[in-house]
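The complex is shown incomplete by one protein chain, all other protein chains being positioned as in the whole.
Now for chain A:
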Amino acid sequence: MPDKKKISIALKRGASCVGCDIAVVNFSEKLFELLEVADIVFSPTLLDVKYDDLRKMPDKSITIGLYHGAVRNSDNEEFAKIMREKCQVLIAYGACAHLGGIPGLANVSNRAKIFETVYKKTFSTDNPEGVYPQTEWTDEKGHKLTLPEFYDEVYALDDVVDVDYYVPACPPTHVMNMQILNLIKGWVEGKLELPPKGTVIAEEKTLCDECPRNPGKGKKIKIDKLKFITEVEPDPEKCFLEQGILCLGPATRAGCGAPCIEANMPCRGCMGPTSKVMDQGGSMLSALASIFGVSENELELSEEDIEKFVSQMKDPLGCFYRFSLPKSLLRRVVQDE
């Protein structure tokens, strides 16, 4: 139970699309219930506040901090640290803060390559002198201007600061927000204890476990041809994998309420892996490769035939690690001379 009757909440974003701020609005009418027990004291998207307001707050004066977005530059890192200082409980809210998310896919490249594309190679860019953004610049009158430093690699929030809880998904759904609301309300009213540090506020099983299309225990799935959602019109009731459509359900944490499945879209894995596996991509790779059908003439197949067969899976890195590359085992793409 907190020491005050009414707690305070701060929202801060890092490398994010601001979708998570909108996800807070997706508390819908229940937002008022949240506001009965909590004041939102800092949120650049929702309130007229300045960064200095946050800097000036005393340490640990904010009860709960929600940080969303990945850590992409020095500004993100600085504010992640400030949030950690000012908040008693820091929550990584959304897939980017949790696992790196979509911005984390930049780990297939690096700063030099990204700068070259953005500031030199793009069709609409005219930069014959090859000017790149500088972190510091002083004009003739002595005014100093600064820009954050762009990192070579994208990090998740817990790579730079200590994180108490994680709320996955891109963005966190209404069902998950309600779980947070009940937790916060119960805690403020003294009815509930906060979960142990490091808890991911979702389920411990995979999405298939709560999927309405799960064909049932014991039913074996076998696919001969892999299809992508962009190429086919899926059956609205049958399991996607049964239809040969790539769905990350077997390797993804449950708890989102399966809204994508309901909208006839396969899972893309934004909830990240369950705590039982080390790596979402590796887990999905095993699941997918295991249902590639074994044929009658297996013995006649050479390793090259098998390689050709599995190469139906285009861009395995991008599909298996869409939201989790910075928190995967290998973290980023390297160059092997």
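Keep this in mind: a residue touches a chain if its C-beta (ideal position, glycine included) is under 8 Å from a C-beta of that chain, and two chains touch if they have at least 3 such contacts; residues count from 1.
Just so we're on the same page, contacts and distances are computed from a predicted model.
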item: Undepicted complex member, UniProt protein name, chosen from "Hydrogenase iron-sulfur subunit", "MlaE family lipid ABC transporter permease subunit", "HEAT repeat-containing protein" or "NADH-quinone oxidoreductase subunit E"; value: "Hydrogenase iron-sulfur subunit"
item: Contact residue for the chain not shown (choose from A:V24, A:L54 or A:V71); value: A:V71
item: Option from A:A15, A:L34, A:I82 or A:L288 whose C-beta touches the chain left out; value: A:L288
item: Sole residue of A:F27, A:Y132, A:Y151 or A:F228 that reaches the chain not shown, by the stated touch rule; value: A:Y151
item: Residue numbers in chain A that touch the chain omitted from display; value: 71, 77, 81, 108, 151, 153, 155, 159-161, 277-279, 281-283, 285-286, 288-290, 292, 294, 298-299, 301, 303, 306-307, 309-311, 313, 315-317, 320, 328-336
